[in-house]
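My structure is below; once you've seen it, I'll send some questions.
And then subunit A:
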Amino acid sequence: MSAETTIETAGAPRGAADAATGYNFAYLDEQTKRMIRRAILKGIAIPGYQVPFASREMPMPYGWGTGGVQVTASVIGPDDVLKVIDQGSDDTTNAVSIRKFFARTAGVATTTHTAEATMIQTRHRIPEAPLREGQILVYQVPIPEPLRLLEPRETETRTLHALAEYGVMHVKLYEDIAQHGHIAKTYDYPVEVNGRYVMAPSPTPKFDNPKMEMSPALQLFGAGREQRIYAVPPYTRVRSLDFEDHPFTIQRFAEPCALCAATGVYLDEVVLDDRGGRMFVCSDSDHCEERRAAGHRGTMLAGAAGTENDHA
Partner candidate 1 sequence: MREGALLEARGLTKLYGPHVGCADVSFDLFPGEVLAIVGESGSGKSTLLSVLSTEMEPSDGAVSYRMRDGAVESLFDLDEARRRVLMRTDWGFIRQDAAQGLRMRVSAGGNVGERLMAVGQRHYGKIRASAEDWLARVEIDVARIDDKPTTFSGGMRQRLQIARNLVTHPRLVLMDEPTSGLDVSVQARLLDLIRGLVAELGLAVIIVTHDLAVARLLSHRIMVMRHGRVIETGLTDQVLDDPHEPYTQLLVSSVLAA
Partner candidate 2 sequence: MREDLVSLERVSKTFTLHLREGTRLDVVEDVTFAVEAGECVVLGGPSGAGKSSLLKMIYGNYRCDAGAIRVRSADGEMVDVASASPREVMRLRRTTMGYVSQFLRVIPRVGAREVIAAEGREGGLDAARADTRARDLLALLNLPERLWDLPPATFSGGEQQRVNIARGLIAPRTVLLLDEPTASLDAANRAVVIELIREKREAGCALVGIFHDADVRDAVATRVVDVTRFKSRHAA
């Protein structure tokens, strides 16, 4: 893992249509961007409400974040600094290719550092570092309809949202408790936005749900195949659904990160060998690297420098 610690500035010139690449700025034509921006504005005006939009074919397959890419392309400007993460990591194929896509078609600066980014497109995580005002977090969403598995009819789910009839959502949670003794849903955990619409936060771990609540950043959600956009404006209440006697809780990890000794962050399990060796490390690779750069050491790096225990 090599961290990109400096802001890359791609060579492409900034502006509208670029004669060299043949692409309009950020790939999409201006009419499409306006259509998508209108959908985004409507989404911001009605937090958590799914706004239909005419999703375009993108030069990548569905499932690779075409919804998020269209949202990003519609709101990104030449001065933005873009970060792209995939399950917390900046350097998966998906993250790298989307980052390169915008570096080439929009000529924007990109970064891996959460603090430096003005826009962050994400697949399935929210960065550990707190977001700030002015930042935009764009989620790639596969299934925007939280009621879909319970109610297959689109006309009916729309009515349920319109009338705020969300009993069926709790039926799902009830079923979980009845089967497992607790609410087993660990990702894409449904939330109620601004006391009104129930929303799918996309397949982020429920660990990240509390980060959505009253976030200073603007959160936008794009589902390309399903043609839906929705939004959570800054400083909006986002409450995870639960029962009084089975309150919402997030995952807890028994050990700190094996690399940077962070606690209170979301960890991934990494298998080390075929003899059962494994370690738990930060899912947010940028967060982990910054901590290590600041001198924090987990048990796996104990030899490299002092461990967190030594500091204690």
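The candidates came about this way: all candidates are chains of the complex that A comes from, given by their letters.
Things to note:
By our rule, contacts are C-beta pairs under 8 Å (C-beta built on N, C-alpha and C of every residue); 3 or more make two chains touch, one makes a residue touch a chain; residues count from 1.
Everything numeric in this text was worked out from a predicted model, so none of it was measured.
Put simply, of 1 or 2, the chain that touches subunit A in this complex is 1.
Every residue of subunit A that touches candidate 1 in the complex is listed here, in rising order: 150, 159, 163, 165-168, 170-171, 174-175, 177-179, 242-246.
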